[in-house]
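Each chain you see keeps its place in the complex, though not every chain is here.
Letters A, B, C and D name the chains as they come in the text, with residue numbers starting at 1 for each one.
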Amino acid sequence: MSKYIKPSSKKAGLAPGSYVFIGDQKVEDIRISITDYDEQNHKFISVKDLEEIFPFRDRPTISWINIYGLHETSILERIGNHFKIHPLVLEDIVNTDSRPKLEVNNNYVFIVLKMIYFDEEKSDLMIEQFSLIIGRNLVICFQERESNIFQSIRDRIQDSQSRLRKHSADYLAYILIDVIVDHYFVVLEKLGDNLELLEEEVLDTPGKDTLRKINHFKRNLILLRKHIWPLREVLGGLARGEIEHFEKTTLPYIRDCYDHIIRVIETIESYREMATGVLEIYLTNASNRLNEVMKVLTIIATIFIPLTFLTGLYGMNFEFMPELKWRSAYPVLLLIMILITAGMVVFFRKKDWL
Amino acid sequence: MSKYIKPSSKKAGLAPGSYVFIGDQKVEDIRISITDYDEQNHKFISVKDLEEIFPFRDRPTISWINIYGLHETSILERIGNHFKIHPLVLEDIVNTDSRPKLEVNNNYVFIVLKMIYFDEEKSDLMIEQFSLIIGRNLVICFQERESNIFQSIRDRIQDSQSRLRKHSADYLAYILIDVIVDHYFVVLEKLGDNLELLEEEVLDTPGKDTLRKINHFKRNLILLRKHIWPLREVLGGLARGEIEHFEKTTLPYIRDCYDHIIRVIETIESYREMATGVLEIYLTNASNRLNEVMKVLTIIATIFIPLTFLTGLYGMNFEFMPELKWRSAYPVLLLIMILITAGMVVFFRKKDWL
Amino acid sequence: MSKYIKPSSKKAGLAPGSYVFIGDQKVEDIRISITDYDEQNHKFISVKDLEEIFPFRDRPTISWINIYGLHETSILERIGNHFKIHPLVLEDIVNTDSRPKLEVNNNYVFIVLKMIYFDEEKSDLMIEQFSLIIGRNLVICFQERESNIFQSIRDRIQDSQSRLRKHSADYLAYILIDVIVDHYFVVLEKLGDNLELLEEEVLDTPGKDTLRKINHFKRNLILLRKHIWPLREVLGGLARGEIEHFEKTTLPYIRDCYDHIIRVIETIESYREMATGVLEIYLTNASNRLNEVMKVLTIIATIFIPLTFLTGLYGMNFEFMPELKWRSAYPVLLLIMILITAGMVVFFRKKDWL
Amino acid sequence: MSKYIKPSSKKAGLAPGSYVFIGDQKVEDIRISITDYDEQNHKFISVKDLEEIFPFRDRPTISWINIYGLHETSILERIGNHFKIHPLVLEDIVNTDSRPKLEVNNNYVFIVLKMIYFDEEKSDLMIEQFSLIIGRNLVICFQERESNIFQSIRDRIQDSQSRLRKHSADYLAYILIDVIVDHYFVVLEKLGDNLELLEEEVLDTPGKDTLRKINHFKRNLILLRKHIWPLREVLGGLARGEIEHFEKTTLPYIRDCYDHIIRVIETIESYREMATGVLEIYLTNASNRLNEVMKVLTIIATIFIPLTFLTGLYGMNFEFMPELKWRSAYPVLLLIMILITAGMVVFFRKKDWL
């Protein structure tokens, strides 16, 4: 399978709405947990039997259902049936190569976005899909595997004074998106460090590997942009305030999140331009080094080739070469050679090569 | 004829609506097959006489007529007359260089798109035109030759439980488009493999042919984009939901297909950027190798040219050269030469050339 | 005068609506011909006296007036007066550097476009201006010189069964535009052949002239795009169907023509990208050849310079050099030289230079 | 002060509407002239006392007031007060680095544009600001210095038959703008000549200075575009026909002028692309010349280095070298050398280096 994209080629020829899990399976079993709260109470439930989650569909409290693992499509289908999720939406949830998007329905709002981590060892981006169904008093999250990125949210839910407890499900959804978007800045910061290291390497110790690293860095930016760019539209769509499930009081928060996405995108673009600059320095340094190498060669050759010619001249075996008999011929020739060398040095200095 | 495009230059000077087949003839005879179904029944008919297809125009069941081969324009004209297809539409069907497009009529919706295969042997794209007339209970497909890409659809029609059997003709049209679009991912995946191979070749064994391959790859992307880009508009037009022939329930499926096209286009763009990166590596490697070659030359020349000068010096035939008589002159000179060599090596090490 | 553009600098300071012929005069005298037809009759008239054309302004039959040659501004002014053409429109007709455009008036529609030929000998584009006044039952064409590009239209007019005879003047105008646009494909095809030849030349026999040819090709594309691009807007404007002179039944034809223009533009863009690719190959080939040259030099120099040093060493005239007396010194030295050479060859093979 | 722009840094910290003259003072004293005309009469007045111009504010004839020199802000302030010009508008008039713009007011329309000349000696653009206040029967022009570019307009005013005499003030304004825009074509033509010369120089006699000239040319285009591009918006705004001061009959003229601006901009863009092509030729020529230099070196070195080795070989002083005693050794060696040389020449021919 191609390294860069996970084309849905597996699916070519299947009926639409066929739930084929696309991607690498990251957990053994699907695991489900529920966080249920209102202003007065809150509880955390680790679900053992799938049917435990069904009653949470219609409860007046806010239910946040987390589903980890997307490979058992039969379980997801049962969830989909109970919560009346459209087959195409389920297909998008299961296909981990979906594009970030927003779909609004009578019953729910469906959002796909990407959780992005930076694997510092491999200098690689790790991208996981995060799908969100936002209904009345209900938020269902689909993730590829369990992560502790949302622990801080659970902590806040435990605090009965927190703003979260007083708002409805759309605010919870906002918080989830916000946490993910805030994490993009962590990735950006690491990429920024990377860029700085690359710059230093290019200026101080450029090697064979440097080019590969610059290219890898640029590729990471291409991937990052590809996965974050569509989010702009998603959040823009939410911020416009035409979606019934989202209350007026949540909109300023969404708009704030939208601003963050714009800043992320702008920073990616700046990084791209800077990476191009780093590449330019690398290339110019290479050509400068060639210049330097050639100068050394030229200086050496230009000084010694004429001298060697002179030694050759007096190394000839002609019987009649009057100079060979002269007493002072050798010291005079040495002097001439010194003068030639000095002349060359002056010439190279004038040319600024020495 | 030009290899890259099939300009409609043959047609210059002809009346509009002249059906001139443009392209390479891919089948001997035009062949026609019909799939007719409703919720209760279904049948497959292999048409022998053209007039067999005429009654299917007005039947209440859904009729899917497949026409393979576009070179016999007289047959197509008769079909056009019976099904009331506008001459310009027929012209577009027959001209296999048409641009993907959507045209809406009182009687039917006309869609042109491209089936794209990847010929792995030649690393070439094979592009075939696929035209679609969608009427009430009627879908007519025009292809350049028979293909088994739609076999899975026929299988689904045989299954009386399949969603296909319960929907109207627009859903069938959607399925046809979806199969073609899904096949783009197959092409993308193969191109992705290609790109990876190119990258490895550039880094490990760059040769004279590498550049040609990179260029060929980029050209394939240019062609691919040219044929897929307009589809965005086509599907966008269908998804807007203002076309009478398309029912509300089909729209989410169309929108899903639209999302796929966006993803295809974005992947093409990423590939283009990556191909540019590969080219940059290739070029930089070439210049790095030149640097290396020059370093070897410079090191050898810089070490031996002064030494050779010294040997030349004492190879001269002057009668009066006191050194020639000295006992230890030869070993001393050898020592000097070793010192010079050592000095050069130190110098090159400092310059990081060794 | 500048070769690339014909700036209207001659006109700076003149009153607007001054008819100054700009361009190269291509015919001796202005010549006028008229084609007059309706469903029943048709006649061709070669006009001798300018006033012959005046009555055709108000006839119920469709009159197609062709005016060849634009340099006698006084004649054009009289035509303008009689047919009530706005002075600025006349100015645009006469200025052969006008930009393709569409102007709608109460009385007529005014269209400027460019006829483009490809002069294969010089590999140059030849661009001529074609202006069109479309009134009620009246089409006036202004061309720089007579051409037989429209002969096929005249043939169709002679055929009383042709669609042309049944439609009104706007259809004739469409046909004229269509013929010109179809001819763009001829130009594109020739440019495509050119591009292929260039590619082969770059890969097989790149020479000093190759770069000039690539540049010339790119310049042709720049010119072509400059003259065709605005046509998009012109045809888009016609296709929108808001112009009174154009009937509903003509619109699908116009839209078809619009599609062709889009395809022309897209092909130009593809060519541009391909030309850039050809240039890249050229440049990389040049740098590859430099690499090869340098490798040959380096191999030769690196092998022989040390050997020459050795010969120099034993060419010295020191009195006390024990090796010179040894019996086997010469064959041993030869052996050492062979070993050095073999070692170098192995080294170069490992570096992949041989 | 920076050469390329005149940043308004002088003004940082001042109150808005402070009239600070920015730019180089081009005349000693402010000079004012008035041209006053209607269909019957016309007169030219050279103003001595500022107050002479005040009555022209309210006269029924068309008054065209020209003010040359912008450095005496106190005079401009008095004019501004009398003619009720907004302080910010006065500020824009005085700041000669203003961007071309259109401002519509209850009392007047305010237009800023740039007069551009080409100084052929320095190959430099000379840019002067031209501001225009268009009121009822009143046009006030502010220029940096007197110029005779408008002489032709004054001539036309003297001709009682000219169209100018029959139209209102907006037509005069149009004529002024048209003259300036037409002058852009003069500049373009000179730049076009320049480009052609550059091309020839690059192909025939590229030198050290060539690159500087190409760069200078590109910089001129950047400047030109910067000053002309916004004019598009200005004329587009006028052409939309929503400005009360501009009559319906003037609109076609404005639109014509708008077309000219589009053509100017397109020509600038073509020039930019062509200049890039010229730069590419220059760079490739440089690398081709390097190739040629290296080939000469390689051929010479590759032929003579092995030969020199051979001479060195038989220049050694070993006592036991049987060849030295052979009679035919010398002619045989010469023959071998000739064969080696011939072999090399064949090799180089095969490589296409000779």
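Rule of thumb we're sticking to: a residue touches a chain if its C-beta (ideal position, glycine included) is under 8 Å from a C-beta of that chain, and two chains touch if they have at least 3 such contacts.
None of the values given here were measured: they were computed from a predicted structure.
Q: Start from the 4 shown copies and tell me what the total comes to for the whole assembly.
A: 5
Criterion: only the chains that are shown with their structure count from here on.
Q: Spelling it out: a chain qualifies if it touches chain A and also touches chain C; which chains qualify?
A: B
Q: List the interface residue numbers of chain A and of chain B, divide the shared ones by all numbers used, and answer same when the ratio is over half, different when under half.
A: Homomeric contact, different residues on each side for the most part.
Q: At what distance in angstrom does the C-alpha mean of chain B lie from that of chain A?
A: 26
Q: Just give me the whole-number Å value for how far the CA centre of chain A lies from that of chain D.
A: 42
Q: Mind pulling the residue numbers of chain C that touch at least two other chains?
A: 287, 290, 294, 297, 301, 305, 308, 312, 315-317, 321 - these are the residues of chain C that touch more than one other chain.
Q: Taking chains as nodes and touches as edges, what kind of graph is this: line, ring, star, complete or other?
A: Topology of the interface graph: linear, an open chain of contacts.
Q: Got a list of which chains touch which?
A: A-B, B-C, C-D
Q: Tell me, which parts of chain B touch chain A in their complex?
A: For chain B paired with chain A, touching residues are 149, 152, 156, 162-164, 174-175, 178-179, 182-183, 185-186, 188-189, 192-193, 195-196, 203, 252-253, 256, 259-260, 262-263, 266-267, 270, 273-274, 277, 280-281, 284-285, 287-288, 290-291, 294-295, 297-298, 301-302, 305-306, 308-309, 312-313, 315-321, 351, 353.
Q: Which of the residues in chain C come into contact with chain D in the complex?
A: 1-5, 7-9, 11-17, 86, 88, 91-92, 97-99, 101, 103, 208, 211-212, 215, 218-219, 222-223, 226, 279, 282-283, 286-287, 289-290, 292-294, 296-297, 300-301, 304-305, 307-308, 311-312, 314-317, 321, 323-330, 333
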